[in-house]
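Here the complex is missing one protein chain, while the rest keep their positions.
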Amino acid sequence: MSSVLYDAQGPRAKRRNVLFTGIFVVALAALVWWVYTSLDDKNQLEWVLWKPFFGTEAWSTYLWPGLQNTLKAAALAMIIALPLGAVLGIARLSDHVWVRVPASVVVEFFRAIPVLVLMIFGQALYANYTNVSSDDRPLYAVVTGLVLYNAAVLAEIVRAGILALPKGQSEAAVAIGMRKGQVMRLILLPQSVTAMLPAIVSQLVVIVKDTALGGAVLTFPELLASGNTMIGYYGNTIATFTVIAVIFIALNFSITTFAGWLEARLRRSKKSTGAVLGEDAVEVNPAAVGGGFGTGGEGGGMPGSRTYL
Amino acid sequence: MKLRKVTAASAAVLALAVAATACGSSNNDKGSGSSSGGGKKITIGIKFDQPGIGQKTPQGYAGFDVDVATYVAKKLGYSADKIEWKESKSADRETMLQRGDVDFIAASYSITPEREKSVDFAGPYLLAHQDVLVRANDSSIKSPADLNKKNLCSVTGSTSAQNVHDKLAPKAQLQKYPTYSACLTGLQSGAIDALTTDDSILAGYASQAQYKGKFKLGGFKMTNENYGIGVKKGSALKAKINKALEDMVSDGSWETAVKKNFGPAGYKNEPAPKIGVVKS
Partner (left out) sequence: MFDFLQGYDVLGAFWTTVQLTLLAAAGSLVWGTLLAAMRVGPVPLMRGFATVYVNTVRNIPLTVIILFTSLGLANTLGVTLGAKGVIDTLNFRLAVLGLVAYTSAFVCEVIRSGINTVPVGQAEAARAIGLSFSQVLRLVVLPQAFRSSVGPLANVLIALTKNTTVAAAIGVAEAATLMRTMVEKEAQLIPIAAIFALGFVILTLPTGLILGWVGKKVAIKR
């Protein structure tokens, strides 16, 4: 394995690598051993605490219904937030001030507020001004909070993705007589989707994780909240949190894996089109940091979104 | 062309998501039964995570509050299968009643003048006391004053730890967690010295299989907690529930429920309180 960052390794460098690896392995093993013995010391590894996860009872009563609610809220939020975010992002690029400015205000406002606050707000809104039944209200409030926040973030991702394309693309399209809508629909959006995908996916992961906030404040029985109910019955706090963490990792990992596959496909099928934010294009255009990986920080979106002003 | 592929791919994602959602909701409906259609139902707020009081278990809902609520519902004309249980966390109880999300709440709900401003109470149906739970081998906490310089745990939104801190042990340190179970984990490991809330709730936790013999109650009786059944302000239910509670005591069902739920915990409960008399 060689990289531009370091030379092909000679015997001394190889020895040093082995040494570093050795030290690292020892440190890691010591850490694992310490965690294991401490857990054992505090009786956290007793079979009775972990047994529930190997039967059906715990899953059918607590975890599976909770997981369903998590998936439901996340899926709804994604379905609503994606198109809404695209519309807001495109609106921010509009030539008309009266479209651009309101869209910018909405995006910047909702991006700045914690989702938690938006959820609490949504809960009060549905309770006081609508007749949504009390069974559905927590779900509605959670989805509302997630949509408001994530649509704003997705809008920034879309905007940055479009801005990162070389100017020549839209200029050429205008030159052959396309209207503004056509330029966006036929030229800009299709090309920028590949570049946006990693950032969009990390935002989808954020949506899945943020459903857990609904359980904490709104009695929305998602995975973490049902986990808490479950702990009340089995008294296995650490075991349950571990299992819940593993479920979330598996869930989000499958989302990112699927997205990686999708991205690879889109990239492969795109031989003739110009601007793809591949490794090379990245150098051409520093605004498009990070073509290839889910980046941007939580709720950050595409790095191009640093063009605030 | 490119757009079409993207659209196709995203359509596939959406379809998957919708499918997952759809099967999710249909399952749920079967489970809880819709509240709007068919047959009169009653919605009751309880706790889902308090052993002995109100708990969601793989076998259904169980606890003293559940038994009391079931009895009251029966007297009001709703059989057990017409009850829809709903989780009412401590912080949400008043709002749930005011909005009409539930018909009544039996969820270790103490009658206080503060709460009576926004909701009405039937009962009381149980007299509990604020107490502490400590490790069985810890003999250093014999009175509330011994809690000074100790680590005291309670749940977010509960005032019981704050009360102890302000009135009895000003040097106690407070730890707040979202659930009592988290406090118990700390208590077990020694990071926390005492967990404080109502003795009825503590007894339930102490008698759970995995904690048996590890904890004991302090027996301090620091306050009187009169558990009432919360109803919407001005609701006609109050009188009916009071009548039902009186019946429950007089026909012996109250005693049976107490034995069944508190017996295993070895909790010495107070005798049935007189309806309408709130001990302060």
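Per-chain residue numbering starts at 1, and chain names A and B are given in the order in which the chains are listed.
Note that a residue touches a chain if its C-beta (ideal position, glycine included) is under 8 Å from a C-beta of that chain, and two chains touch if they have at least 3 such contacts.
Note that the coordinates shown come from a computational prediction; the quantities given were computed from them, not determined experimentally.
Colleague: From the listed residues A:49, A:90, A:103 or A:213, report the one that touches the chain absent from this view.
Modeller: For the chain that is not drawn, the touching residue is A:213.
Colleague: Looking at A:30, A:48, A:101 or A:124, which residue reaches the missing chain?
Modeller: A:124
Colleague: Considering the whole complex, not just the chains shown, which residues of subunit B touch the missing one?
Modeller: These residues of subunit B touch the chain that is not shown: 91, 151, 156-157, 173-178, 182, 185-186, 189, 191-192.
Colleague: List the subunit A residues touching the unshown chain?
Modeller: 1, 3-7, 9, 13, 17, 20-21, 24-25, 28, 34-35, 38-39, 42, 44, 108-109, 111-117, 120-121, 124, 202, 205, 209-210, 212-213, 216-217, 224, 237-238, 241, 244-245, 248-249, 251-253, 256, 279, 282-284, 286-287, 289-301, 303-309
Here is the rule we go by: only the chains that are shown with their structure count from here on.
Colleague: Report the inter-centroid distance (CA atoms only) between subunit A and subunit B in whole Å.
Modeller: Chain centres of subunit A and subunit B, defined by C-alpha means, are spaced 35 Å apart.
Colleague: What part of subunit A is in contact with subunit B in the complex they form?
Modeller: Residues 42-43, 48-49, 57-58, 60-62, 65, 68-69, 71-72, 75-76, 78-79, 82, 127, 133-135, 137, 185-186, 189-191, 193, 216, 219, 221, 228-229, 231-238, 258, 262, 265-266, 269-270, 273.
Colleague: If we count contacts the way the header does, which residues on subunit B are in touch with subunit A in the complex?
Modeller: Touch residues, subunit B against subunit A: 2-3, 5-6, 9-10, 13-14, 17-18, 20-21, 24-25, 27-28, 31-32, 35-36, 48-51, 55-58, 86-89, 92, 95-96, 99-102, 178-182, 184-185, 188-189, 205, 208-211.
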